[in-house]
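My structure is below; once you've seen it, I'll send some questions.
One chain of protein is taken out of this complex; the other chains stay put.
Chain naming follows the written order as A and B, and within any one chain the residues start at number 1.
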Amino acid sequence: MNTIWHLVLNGISSGAVYAALGLSLVIIYRATRVVNFAQPALALISAYLAYATTKATGSYWLGFAVALLAGTLLGVLVERLLIRRVSRRSELSSIIVTLGLLLVLQAVAGMIWSNEPHAFGYAFDFRGRFSATDLFAVSAVLVTAAGVLLLFKFTPLGLRMRAAAFRPEVAKMLGVRVGLMLTAGWGLAALVGSLAGMLAIPPFISPNVLDKVFVFALTAAVLGGLDNPVGTIVGGFALGIGLSCISGLVGPELVPLAALAVLVLVLAVRPSGLFGRTIARRV
Amino acid sequence: MTSTNTSRPGVAEAPASGGLDRPRTRVVPPLLVHLLAALVALAAVVALTLLTDPFTNLRIATVGYYLVAVAGLALLTGFNGQVSLGHGAFMFIGAYTVALLVLHVPAFPLWADLLLAAVTSGVAGLLAGAAAARLHGPYLAGATLALAVGLPAVTQRFPELLEGSNGLSFTVNSTPDALVGVVPPTRWQAWVVWVAVLLALVVLANLARGRLGRTLRAVRDDEVAASLAGVHVGRTKVLAFLVSAVCGGLAGGLQAFLLGTAAPGSFTPALSLSLLAALVLGGLGSLWGALWGALALVYFQVWTEDFSDLLHLPTNVADNLPLALYGVVLVVVILLFPHGVQGGLHHLRLRLLASRSPRRGVTDRVTDADDPRSEGEA
Partner (left out) sequence: MLEIDAVTTTYGAVRALDEVTIGVDEGSITAVLGANGAGKTTLLRTISGLVRPRSGRITAFGRDITRTPTDEIARGGLAHVPEGGGVITELTVEENLRLGALWRRDRADRAAALREVHELFPPLAERGDRAASTLSGGERQMLAIGRALMSRPRLLLLDEPSLGLAPLVTERIMHVLRDLRSRTGLTVVLVEQNARSALSISDRGFVLALGRVVASDDAGTLLADDQLRHAYLGF
């Protein structure tokens, strides 16, 4: 019984990370109908910058700030320079382009910081059951998620962003700078993604450290229907707990396959996700 | 009112892949044509291996198994429009099947090992396809990525059988006794690989040219229309996965045979993504494109190594250069040359033909420009 409790607590803190990274995917998918496969790489680069900053200055929090800032900036740049050129083409094009970006950024990270893992610090004390670090992860994600939802729901900027996402042409006719809103969406998403990266990466950083986390985050986002932020957050926590139990009771090596099973099963039953709006897409 | 845009959005494919779709004289069945072409290709490969050193022989063999993997992916992603980011997983299955058979059932001949590798991977492809048939676009991409990330980890689950992350090592003495000492082992291996590869390609080319090819494309272009036309959409998608996985498994099996190892480290998501990069570079929607893609996979590696040596680049940079190159290829090709190399060659050929017969424009359909009768006129 004790073990289960322990696993659930563990799952909550890792679920927070999946929820955050999943949320960043959803923000972008909702705005541009692009699944950003480069998201883990954006988070990775910003985390490496945090690593370098912390190493140079000794301050974890300065590094943390650098990561969030750099992440936002990267998101903005990627949208402006790359996504704008492909978003009007097919689904396949945007998938391939973001994958290309993923490879390039991972390779660049490896070139600069080598493929070997480096020690990457926690925010707070990480020892024990539901440590200060776990608490920080969960509350940071919850606060961020709430902030994002409030921004979307209650601010003029959020209203503009939603309008630009749902009906870009109509939004334009109403005077909304749609391009700017999409850029803002990518910046916001990359900010949330960088936060997720900072929470997910410790204790070691290496170019592929976020691969698995990304698969889980994508699964969480799919559980939410890819365009439902609340569903994704719930899905992230649920997946975190579920996978933590599988890891503890069956074996950690099967966790990615378990995520795959969840993904396939959920989509087989509900093709638009557990919490997704059921859209008659095919006919 | 008049604002509907009729152009179909989509990653453009090479228009009417060269030589496969042309209505030629109906006397020679396509199978025979493909077999003859394969024989010519085999002769060329044998000649090449005779002219080059063992090192290059190994590379030629490597091009072979990548070719079959990329060609399988071309059928799935190019012809059928299903993105797979997990094709490395099928190669993983093929490689481990061969490794386990060599280690535990040494009595089996090599061809049986390879056949079983293909079959095992095909079964996995059938399962994957059945699960994937309902998924589309980003969902499918995500699921196959999960497969690529997750499957190699099973080696840790069964450390006694699969040796964990060290992987399996073994030796295959495939050279027939009569040829030992006459033909160097790598040369013989290259021959074996290419015989298997060309056999698989003959089957693939036949499928792509025939009814299955048309059905695959019909499903890719419009599922609803295809199903209204009597195509069983789900079955078609599963079939595409099956064929594609068989190719992946064979490729993995050949790799294991060639290298004498099967280790999870060789089947990272990066492998799957580089296969996709190769496909995109060669040109989606054409089996020929797979050849250029496979060549690129091998020679990007070689060139970046040479380049790094030349400039004395630090190992960090050198190790990651191929990966960066694949990424750049994916982005640049999709943005600037969506038809890939094969599309470019096709275009070039049309231009050449057009310049030879001035009455015909560059924009002529390939069937016209290639029609032997029009050459006679000019």
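We take it that a contact is a pair of C-beta atoms (placed from the backbone, for glycine too) under 8 Å apart; a residue touches a chain by one contact, two chains touch by 3 or more.
Since we're looking at a predicted model, the values are computed, not measured.
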Absent-chain contact - pick from A:97, A:111 or A:176: A:176
Residue of A:33, A:80, A:118 or A:167 in touch with the missing chain, whole complex considered: A:167
From A:135, A:159 or A:245, residue that would touch the chain that is not displayed: A:159
Residues of chain A (touch criterion as defined above) contacting the omitted chain: 156, 159-160, 162-163, 166-167, 169-178
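The rule is short, and it goes like this: only the chains that are shown with their structure count from here on.
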Computed distance of Cα centres, chain B from chain A, in Å: 32
List of chain A residues in touch with chain B within their complex: 29, 35, 37, 82, 85-86, 88-93, 95-97, 99-108, 110-115, 207-208, 211-212, 215, 218-219, 222, 226, 251, 253-257, 259-260, 263-264, 267-268, 271, 282-283
Chain B to chain A touching residues, read off their complex: 9-11, 77, 81, 83, 85, 131-132, 134-139, 141-143, 145-147, 149-151, 153-154, 156-157, 223-224, 268-270, 273-274, 276-277, 280, 316-317, 319-321, 323-324, 326-331, 334-335, 338
